[in-house]
Structure formats: C-alpha cells, structure tokens
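Quick one: structure below, then a few questions.
Some chains omitted; the rest stay in position.
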Amino acid sequence: MSELATREVDRSQMKVSDEVAIQISKMNKWYGTFHVLRDIDLTVYRGERIVIAGPSGSGKSTMIRCINRLEEHQAGSIMVDGIELSSDLKNIDKIRSEVGMCFQHFNLFPHLTILENCTLAPIWVRKIPKKQAEETAMHFLEKVKIPEQANKYPGQLSGGQQQRVAIARSLCMKPRIMLFDEPTSALDPEMIKEVLDTMVELAEEGMTMLCVTHEMGFARQVANRVIFMDAGQIVEQNEPEEFFNNPQHERTKLFLSQILGH
Amino acid sequence: MATISDPPERGFRLSQLIFDTRYRSMTIQVVAMILIGLLLSWLISNTIHNLEALGKDFDFGFLSQPAGYDINQQLIDYNNQMTHGRAALVGILNTLLVAVLGCALATVLGVVAGVLRLSNNWIVSRLTAVYVEGFRNVPLLLWIVLIFALMTESMPTPRDFRGEDGSSMILGESVAITNRGVYIPNVVFSRSLGGNEVAAPEPEAPAAAAATTNMAGTYGASRIATGGAGVQTGQTDSAATTGAAEGSGAEGGEVIPTSSGWDWLLILAVLIAGSIGAKVLGKRATRIQEATGKRPTTLPLQIASVLVPLIVVLVLLGASLDKPELGGFNFDGGVHLRNSLIALWLALSLYTGAFIAEIVRGGILAISKGQTEAAYALGLRPGTTMNLVILPQALRVIIPPLISQFLNLTKNSSLAIAVGYMDVRSTLGGITINQTGRELEGMLLLGLFYLVLSLLISGVMNVYNSSVKLKER
Amino acid sequence: ATLDDVKARGELKCGVSTGLAGFSAPDANNVWQGFDVAYCRALAAAVLGDPMKVAFTQTTGQTRFTALASGEIDVLARNTTWTFSRDVDLKFEFVGVNYYDGQGFIAPKSLGVASAKELDGATVCIQTGTTTELNLADFFRANNISYEPVPIETNAEAQQQYLAGACDVYTTDASGLAATRATFETPADHVILPEIISKEPLGPLVRHGDNEWGDIARWTLNALIAAEEYGVTSANIAELSSAPTNNPEINRLLGTEGELGAMLGLDAEWAKRAIMAGGNYGEIFEKNIGEATPIGLSRGLNAQWTEGGLLYSPPFR
Amino acid sequence: MSDTHAQTVAYVRDTMLDQQDPPLNQTGAVKWIRENLFSGWLNILLTLLSLWVIYAALSHLLPWALRGIWDASNLSQCREIIAELYGPDKPAACWAVLAERWPQLIFGFYPKELYWRPILAFLIFLAAVAPVLFSSVPRKMLWVSALAPFVLFWLIWGGSLWGPIAAILGFVIGWAILTFAAPKIGNLISVILAIVVPVIYWLTLCGPLAGALASVVPLSLQTVPTQNMGGFMLATIIGVSGIVLSLPLGILLALGRQSDMFIINKFSVAFIEIIRGVPLIVWLFTASLLLNYFLPPGTNFDLMLRVIIMVTLFSAAYIAEVVRGGLAALPKGQYEAADALGLDYWKSMRLIILPQALKISIPGIVNTFIGLFKDTTLVVFIGLLDPIGLSNSIRATTDWNGVYWELFVFIGLCFFIFCFSMGRYSLFLEKKLRREHR
C-alpha cells in the first residue's frame, strides 16, 4: 500500500457526470427462502468509482452479479444504461456487452490461449476483425504486464498472471461499466500494486467501476464512494474520507476496526 | 572439521540384487518373467497333451471346407456351398453392421437423453431418469430377449396383411412392420453402373413392371424413403418421377432396375465431395469473418453443396424405389430388416444410450458453471457459448468414455446368440465350431477378431486423447 | 477313465436338452423327467446303484458336443443324430439308437400347405448346430426352392417364434415336433407335413477313446431294449432276479448267471438296477412319450424287431 | 466530488430490515409449475409429450398388471379365469406362474427343506458387508466380514466344517510369517514366504488335515451339489464371489500397470487389454469348453468355479482400469510426502496411496460390480440355470408354455432392485466423500 499512498491521484481529474449509469431500486433477491439481498437502493452515475466492502457472505458478489443478470432478482428493478433488466433476452444481450465483469475465480477458458481468451468476445460479439481484436488484446495484456504469455494456455500461468488475464479479457470488450469482484485476491503485494495502478488508469479515463475489494488503500485513493454491506443490505455509504474517518453505523465501526488493525 | 570420507566402493555385492534400486527391479522382473514363462509353457504343454489324448490336431484347414448351412442375413454373397471361412466373414460383417448401427443410434439416444436429463422441465428430467436407471440396472440380455419377444408377440404376421380388414403397410404402403421384421423400400437404379438386365419379353411382364414403376411415381412424392442411402424426400420425388418416365417410355424389353456396389460407391463419393465442399465454404466464412468481422450466412449454401450433386447423380442413375410387396409367404422386394437385427440393435442402443446419457450429463456438468457465466458476462449468446466454450471442453471429458462405451456395445453384440442373429459368434464361434469340432481354433480366431477390433478402437481413442492433451498444456 | 471318475464322484453327469416335453424337462419338484432322462437314470443305477445320482446339464444344439468333448458331461443323451462326421470327425462314440426318427415340418393348418415342396419362400425356424440345419439346406437346394432360415437356440424359443407366426414352419426331428405340438394350446390347429426329409437315428453318445465307458453306456441301453424283448418289466423283475429262471438269456442279463457284470467292471446286478430305475425300454417309452401321454407317439419304427420295428438288441452272451 | 449526488452519499441505515418471505410467485406450487413445466414453448411441448408417454405406458401396463391372476395351476386355466372375470381379449397378467415357481427362480433346484441355509447365508452376508459399506458400524464387526466367506461357503455347499477351518489356518500361517518373521528375515523375503508357505500348505496339508479332523469330530451339513443351485441364488453367488475376488486382483494389476518395471508393466497391460478386448461371453465359452484343454489331463473342476474364475479375471481387468484412474488422480506430492517420511513402497501404498486412490475410484468400482452382477445372466449360454435360464425351462413345461412377460417383469424387477440400490450406495459414498474433503 505504501506505493499507492505515495502516488498522488488527482481525483478531481476523473469525470463524474450527472448521467445515471445504474439505477437499482427496492431490489430484493432470495435463494429459495434465503433472503440474500434486501431492499437494495443504489444509484451509480456515469464515471463513478464505487468500492463495495463488507464481511464475507454479506451479498456483495450477489449484488454485482445481479447487475449483469447472472442472477435474477425477484423484486424491485435494476436499470442499466437506461434499459430495465427483465427476462427480455435482447435487453440482456445488450447490457452484457456493455458491462464487463471480472470474476473472483477468473473463469478463464482453459482450452483457449490467453490471446484467444481475450479476442473471443470482441470477434463474436462486437464483430471486430480478428487482426484488430488481437491488437486491442495485446494492448491490454501489455497494460497488465504479461504480453509475453499471449500464446500460452491458462493452465500454464501462475495464479497472479491468471488474474491479470481475467482483467485484460474483460477490458478487451471496452465496456462502459466494469464490475470487479475482488480483483486482487490471488496476487502478491508487488503484483497488487501493478493491478491497482492499471485500475487507477482506467478510472482516470472515466470508466464507471464497481469494485468489491478489501484493499482499503484502493478505496481511499480512487473511489468516489464506499458502500458497506452487511447481511444483504447496504448499511452505509459515504465518501472515502468520511467513511474511514467517521463511520456512522455501529456495524461499520466494528468492521473498520478489524480491517485497520490487521 | 571432519575429514570427508571417500565415496564407498562401487563393488557388486549379492545383496544389491535385492536392496539396490537399480538391480532390485531387474531381479523382480527376471523372477516375474520366469514365472510367466513357466505358466505359459505349462498351459501350452497341457494343451498339446490333451489334444493328443483326444486324437485331435491344431489345424485351420476347416476354414476352407464347405459350410453346408445357410445364413439369412448376408451382406456379401453367400450360400451353403461356400466355405466356413466365407461364413465367418459374413458373420464378421453382420457383427460390424449391428455395431455401427448400434453406436450411431446409441449416440443419438444418449446425447438427447443426457441433455434432456439436465432440462429444468421436471417431468422430462424425471422421465429420462427413469429411462436411464431402468436400462442401466437391468441386464442387457433381458432387454434383448424382452424386445425380441415384444416384436414377435405383438406385431402382425405377414399373413395379417392379406385381406381387407388385416393390418396395412404404413408410409404410403411402402413400409411393412411385421413380426418377422420390418420391410422397407430399397433404392434401385434403372441405369445402374453394374449393368441392368432386361426383362424377358413375356407378354405381361412389361406391363406389370411399368405398373410397378408407375406406382412408385405416384407415391414417391408423398413418401420419405428410409433406404440405405438416407435419401430425402426431395430427391425421392424427382427420382421416382424419372423412374415413371422411364417406365412408360420404354418399349418392348423392360429394363429391370437393380443396384450394384458401384452405384453406392459413386453416391458415397459424391456425398464426401459435397461435405468437403461444405467445409470449404465454412472455412471461407471464417476467413471473411477474420478480415471483416462479419460472418456471411453459409448454412443454406452448405446444405445445397451436399444435396444438389446428390440429386443430380440420383437422377442420372435413374433411381427409383423398390417397395416390398406381399408375396407367397413373406413380403418380396425392398430391404428386409430382420427381427433379430432390430431387437439386437434396439436393445444395444437403448442400453448403451442410457450409459452415454450419463456420460454426456457428467461431461456437461463437469464444465463448471463459471465458464458459462464468464461467456455470458462477455456478451456471448447461448448458442455461441455452447459452440465455442462449452462443447470444446465437454467433448474432452465425454469422448474417451464414449468410445469405451462403443467398445462395450461392440462386444455386447455377441449376445446376438439370444435372438439368433447371425453374427461372427454365431457363425464362426457357433455353427462352424459345432459342425467341425474345432473349438480351440474357432474360439481362438473369434477372440482374436474381437481383440483386434477393440485394440483398433482404443488405439483411435488414445490418438484422440493425446491430441487434445497437447492442446491443453 | 470315465468309469473311475464317475465312481469317485459318486454322480453321473449327463447332458440333456434345454427342455423338450417328454424327452427332458424338470418338473415343479425340480426332478428331471423324460425319455432321455430315463436313460441317464438307468445308466446311473447301473454304475452307481442309485438312479437319482445324476447331475443334469442342459445343453443346446451348439453346446452339446463341446460339453461332452471337454469332459463337462460323461454322456450325452439329447436326441442327437448319429452321423458319420460326428462319429468319426468329432471323435464321439454313439452307443446305439434309442429312437429312430426323421426330420419333419410342422405348419399351422391355416397356412394351407399340404407338402414341404410348397414351401418356396417360406420362413423356417430351425435350431442351430443341428443336423436339421444341414438337411434343410440340402432339401431346399435339391428341390430348387428358396427359404429364409430363422436360427434359434432352444426348442422353447423356436416354439415361441413359431406360435407367434414369426416363422411359417418349424422343422426338427418328428419326435420333437410331436413333443412340441403336444404342449400347444390347440394342437389340432397344426399339421405335421407328410415329408420326412432325412434319417435321424437318435442315441446317446460318449467320448471316443474310452471304450470301457462306451461299453457300459452301450450295454445299458441294450439291456433296456433286451429286457422288453424278454418280457422283463419293473413289475416282475424282482421275482425274475430272485432266482435263476429257465431263460438263460434273462439270467445272464439279470446277473443270476454268468459274469457279464464283472466283464464290464460292474457288479452282477447292474442290468437289474438299470431296468428297475424306470422299467424296460417299452415302459420308458409308454410312460414318457407313448400314446397314452399328451405327446402320443406310436412305437412305429421303434417297436421291437419281433413286432416289425427296428429295435434289436445284440445278444447278452 | 460534485455535490450533485448529495442525496446518495452519506447514506446510513438506521434500522436493520427483517427477513421477508419471498413473493408468492417465487415459492409454492404455482412458481414451481410455471418454472419447471411451462416456461417457454419448447418446455410446454416437452411436458405435453412426456405426459402423453407416461399415459400411454401406464394405460397399457397398469390394467394388465393389476388385473393379474395369482391363483392358477397352469396357463390355460389362468386364461380361462381371466376370460371369465374380465371377458375375452382383456389383457391381464398371469402372476400365478410366479406364485407357483418363485422358489425355483430364487433358489434354483436347491433342496426345499434346506432353504434356510441360503437364507441364513444371505443374512450373514448382509451383516458381513455392513461394516465394509458403512463406516458407522463398529469396526469390530470386520472380524465377522473376514470370517464370513468361510461360513458362507460351508452353509451353501454343506460338507464338513473342517474344510473351511483348515483353509483359514493357511491365512493364519501367512499372517504369522508376516508379523513375526519379517523383522528377522527382511520384508521382501517374508512377503514371498507368506505367499508360498500357505499355498504349499493348502495344496498338501490342508485336505488331509481337514479329513483327519472330520473323522474325529464330524461336524457337517448335508452336501448340496453345484448343479442344484440356480436362479438368483446362483447369480448372487457368482456375482459376490467375483466382486470379492476381483478387487484385490484388480488393485494388483493397476499397481502393475503403474509400475516402471518393464516386464511387470507390459504383462499387466497385455493381461488387461486381452481380457477387456474379448466379450465376456466368449470367455465364458472358453471357461466351459476350452479350460480342460489348458489343464493337466484328468483335472476336472466344477463349472461354477470355472465361471467364477473367469468372471473374476474379467472384472479384475475392469477394476484395474478404474483404480488406475484413481491412482493417476492423486497429486504427486502425496507420493513424495510418503517417501520423505521414510515409508517403503508397500507401506506407502497401503497407508497413504491406496486408501485415497480407492476412495476416488469407488463410484467406478461400484459400477463395475453392477455390471458384473448383470453379466451373471450370461451363464445361461453355458448351461447354468440363472434366472433367465430358469424362465426358459419353466416355459418349456406344458403348464406354463407361453408365459413371457410375467417372468421377465419379475426377473427384471429383482435385478433392478439389486443394481439400483448398489448405484444409490455409490452416490451416497460420492456425496459423503465430497463432504469430507471439500
């Protein structure tokens, strides 16, 4: 974290517009009879960088996945880019090609090379010529510092490299909104730094970002807003400064005391 | 600092035979070798002694003696004056026939059932579960016997097709399902490459032949032919019309349509060429996609590239259908799929299909949900996801056990004995052994045949395995 | 030697068919009954002293010879035709003929055939691995007509196929046809065609080479036949054997005179026990397949030579 | 930060929400039916098709089975009763054949008055497998399992009790050599001795010893010859002995196939491939027809024994392949850790590798066993009276000529129950294993 801390991010440089990117209202979700998400209300503006924190099992991943409709919500509504998420297949396809996602467990395609992993969706969804798709892919692979691995298979990479490929792959679609689910879980401190740097760069370019992470350094430096979840609810949300220095809710205080003490 | 001792002597001691890793394995292997050798020589010397005591010898000469028995289903020319060797060959072909047919149907059934079992439709998945569990847990032999009994007991006899109120043929009078098997039309050619005979100029003959051909023309349009070539409705139509035109146009000596191996070879060649053409079209589409990003629609073109040449060839050969007709005791003409073949084929396919269903289900489940989700998150459509992400991975899991199921099916076809299907076990391993008393030689040949077959199949599997393994790591 | 094996084992291993009414079939009490079975019992009685010490092995047309050759059974009593190649080439020894038979056809009355020559194009059920198969091929070739064989493993299956109409006619030994027809629900609906297309002398057989055992098997059969000729029955045998009668032939047969038993390597009463097991040939015939039974075969060729038949036992001397 | 989002920033929840019930269309029958049966036209079509299939099957089967006649002494009588009760042409089953012949289908020709013996044997068998199958049964019961084979053999075949006891003695000798002599003469030698000495004992001393003991204290049951065994009893005997014997052999073959020693490896591969490459039925014919050629002149042993040997070899080859898969699935680290702790080959196999490899292979092994059990029906072709063979001979009698479905249904059901429960057991194990090592 020390490295990040030394870097001065000019937060005012990052554009946040008035345009609403994601609008979640009164969203509820059950797994069977287990109430995972309760009355979630959240408005994300275009260009915002939001960090989602919370104890394990609080529903962070589930919420993120709902935005992509990898999970179906059962009550309330979610609007992404002005399109309401319903069972309409066409809407879902449209939204998914606009929303990138980087999984907690990478989910790389083991039968394709790194490069093919990165070009698959651009070619088949965006209908971009192969050559051009490969150029974009190499660009992002360079950004995460693994261009030399392009022709290897995922099984031949280390965990950290895999995680970087996952990030690059989701960026290759050039989505307007990115969802990151603990993008640094498998990395060692040196690598963490590199990845966070890349994300800061993206943030500077104005991409809307939702990031589940426990790297509070990232939250402090990059986020506009920190959202704290517990037991399926948003318990507190605030600007990072306020959130860390002056938490309001009891639950938040407890959590922060653990994280900071660590 | 202690002085360093010299490395110990590298002399050879007897105890090294047991305790040194290098020699120990040699010792064990030599002992094993000797034991195996002793066992084999013991078995062989016993056999020699026993043969001597029985006054028999070890001789494959019986293969060239006349067989004397008839075989009902022959893929190659055979009659009871030909040799035992020829009879064995007929049996081998019959075994291969039922094995190939069985593998094909079992794959279809298994894939369908495996996918349906994953369906989120409760009734459908339950129903397929009943199918799978039912067939997996009851002996194959019982199924064979059961299906055979079902066919002989509940289907009408050919006799029942006589008269007004009896059973009638289906699919426009072209297919008859009887308790002796199913009679289906055969495709014959009036300009066969093997040459056509011309009917003897008997007074009624041309008329009758013309009538028959005319009928083919009339019904041809509304009929799906299920003959050996897998011809589809469209061509049947034109082919039959051609046949009709032929029939009415011919004067005097009527050409009798027949089919020869050459015709089928030509059709096969055309089919292969057509599918190569289709592949080339697909490749071209990929090239265009890589260059421009847009993939042109190719499916209709691909289908046409297979079908058009085929239709042309069929018309040129003057294809028509030879339908089964009720003769003296049985139906004449057409292709007779005997009960024994059908029962064996169905039972083998249903039984193996149940196992394949489980393999397919397992293969699809083995590809973790994360893969589908990742593909969806990238915006890929379900169809594309299946083709580009799930299937390529699932196939690696599915193919090896699938092939060993094919192997099992082939071996299980030896249960033909239960329904009197004349496979290689019934001819070479059954009647021939029985008539000649050459059980040692016969069983040896039979075992060798199956062994070679299964080694071939598992060889193919190994090649496949190593080819996909290379890609992964 | 087989005799020693059998004695050591205390049990005779006898191959029979997989079930042919009147010839061999187990009843509900698990006891095998029938004409072929009776011969095995007689042999067991002669050798081991107890007609029940027989282990029956079911054999099909295909498995019977290998079973005998491999020593799995000691004697095969399964309406097997005595042919040259079986005797010479397959290395077996037929010990006699217990039923003179010929191959016939059975067809439903409704089929309307009167002669086997009208069977052009018919579907014919046959048991595989039999002489039937070969005779059939010869018959149709000789008459220049065609047929469609449906090969079948056992008589029971053949019967099922035939009754279900999967074949137009069924062909096997005439005795087998009669036995099969007897078990039909309405035997009268089926006719046995007049042609008998072959000679089928059926008899028990043993392996080549063990002549002592062959002799025992042969003379047990002959004892049954001779007993009928001399009027020795299970009813009067106790009396006849208690003391020498005035017929020396009977005396030698029953062991009250001479050393015949010892010559065979058995005791003197071997034939007496064989006959007591199920009666003489005539009794066995009448009880299992005779006119009083559902099978209803008349003696015909199988009458004693004295009554115009072919049964003729060599003298016991 | 712009202040446009003041309303969303600084959100603090003051009261926690209670857990609510999901909306009605998310639970209950309505949701279930909508989601599971009628979501989308394809699904509706499939549902209707399935319902039709079920209706067609049941409407044919149920009346036939339920109307069935249980009380008749032969088929024609049975048909008369049906005609009388339901009128002509109404399908109905003649279960009477089962009522009359079921002991035969189950026990074959085993003497009626001795039925208690196989039944008792079956119960003992169940008790003996319990500790092997379920880890919740006390471990002490394993002794029952070890002794059971001998007791079962004695109960089913009868004869003198001393035979099995003398045979057990051989194992005791082997065990004694392994435990007491091994420290003195080394592992390899003691293993060899522990195999060779008992074999010599069985071949030479065992028989006379049993005979001598029997002449002192005759403890014996009436002997029942093998020919009298049939039906499901026969299938079970062949199946169970095949299963029990093939497992150790299969494991050895799998180890052999994994071995680096060229000859051992090639021999195992050849054995496995040859056995698997040829259909079981050909092997059975070999057992019944050809085995006598390969043995010294004059040897002649029981057909059932020969079948058991063949079936054992056959399934051993299959088990070897399954176990090999399990061995290959273990990470190399396990072998290395065992080596690093100083365990030798056999110890590391016994304590570390095999317990894990076998656990992984259990589903495959159980499937092989199900297959083996089903394959026991093939013995009908070599003249043993398995259930299908018996159904043929029942049909060969005048009384029951023409009865098919009833017998097939009964036999099929019995096999289904056996095999299905074995399959469920393997599922149970699989689930349990998954729970144990997440």
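Residue numbering begins at 1 within each chain, and the chains themselves are lettered A, B, C and D in the order written.
Note that in this section a residue touches a chain if its C-beta (ideal position, glycine included) is under 8 Å from a C-beta of that chain, and two chains touch if they have at least 3 such contacts.
Note that this is a predicted model, so its numbers are computed, not measured.
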Copies per chain type over the whole complex, in label form, give A x2, B x1, C x1, D x1
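One rule holds in what follows: only the chains that are shown with their structure count from here on.
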On a C-alpha centroid basis, what's the spacing between chain B and chain C, in Å?
43
Give, as an integer number of Å, the spacing between the C-alpha centres of chain C and chain A.
89
Just curious, how far off is chain D from chain A if you go by their C-alpha centres, in Å?
52
Touching two or more other chains in chain C are residues 66, 69-70, 157, 160
In the complex, chain C residues that touch chain B
61-62, 65-66, 69-70, 85, 89-91, 110-111, 119-123, 128-129, 133-134, 136-137, 141, 147-153, 157, 160-161, 164-168, 207-209
So in the complex, which bits of chain D are touching chain C?
75-76, 100-101, 104, 109, 225, 227-228, 285, 288-293, 300, 303, 381-383, 385, 389, 392-393, 395-399, 401-402, 404
Residue numbers on chain B that touch chain C, as the complex places them
53-56, 68-72, 80, 149, 152-153, 157, 159, 179-180, 327-330, 332, 339-340, 417-418, 420, 422, 426, 430-431, 433-437, 439
